[in-house]
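Missing here: one protein chain of the complex. Every other protein chain is in place.
So, chain A:
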Amino acid sequence: MSAVLEVSHLTKIFKNDRKTHEKSVLDDISFHVDEGEFVTLIGPSGSGKTTLFHLIGGLELPTSGDISIHGVSTVGSRGHIAYMPQQASLMPWLTIEANIVLSLTIAGIGQREARELAREWLGRVGLEGVADSYPDVLSGGMQQRVSFLRALLSPQKLMCLDEPFSALDALTRQHMQAWLLSLWESNRRSVLFVTHSIEEALLLSDRILVLSAAPAAIVREVRVPFARPRSETLWGDPAFIGLKQELYEMLRPASAL
């Protein structure tokens, strides 16, 4: 197994214009994502998870440290990852299919092949009925399915998902987790996933990295032992509940201890 993503000693300090207020957001972060591995970052909000994604995506430059994808340093260069943001971020003036095609062509796939891929996969996940609809007629959950599909079909090896379900209601969120789980288990892409939800992390991931409050550092790494394919029945498993409790304790704010 080779590392698809290798993050080493990454530090990010935002400098204010007046240089009076320096905000340290990431503190010496090192981890890796292997081929076909599902790794989740879990941490308090404001701890710097989105910032980490922006560094990996090349939108921001780290203060120090290195990021490499397939062994090549990609610091400050864009287009190496497939991405699913918190908000679906679909172009309101394009149909669902055209939205998927747009992302795939930006990733370098030819127009015709992109259209065929979009058609085929919309059908495969039961969304063929909305291929020619515009995003504003879709529910939040449906939009996120499209957003996930768009990332899944992108040719880049690494998928980065930034709290993709946090804007959904609890029930839709559970459905989406099961949906994503089954799709991912039959495709096995390398995934870096960010969430607030302990259950979500346990259900989906191979490994969980627990981040501290800002400046974020990795405080623990938890290997999730459950065999795949998994299902929602895990929720009642005593081992699942035990791990959940353990993670909950780790994430408790220091002041509450």
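Here, a residue touches a chain if its C-beta (ideal position, glycine included) is under 8 Å from a C-beta of that chain, and two chains touch if they have at least 3 such contacts; residues count from 1.
In this text, contacts and distances are computed from a predicted model.
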Record-based protein name (UniProt) of the chain missing from this complex, from "Fe-S cluster assembly ATPase SufC", "ABC transporter permease subunit", "Cytochrome c domain-containing protein" or "Electron transfer flavoprotein-ubiquinone oxidoreductase": "ABC transporter permease subunit"
Sole residue of A:S8, A:S68, A:S89 or A:S197 that reaches the chain not shown, by the stated touch rule: A:S89
Selected from A:G141, A:P164 or A:P215 as touching the chain missing from the view: A:G141
Selected from A:H21, A:R78 or A:R223 as touching the chain missing from the view: A:R78
Interface residues of chain A (partner: the chain not displayed): 53-54, 57-59, 78-83, 85, 87, 89, 91-94, 102-103, 106-107, 134, 136-141, 143, 154, 160
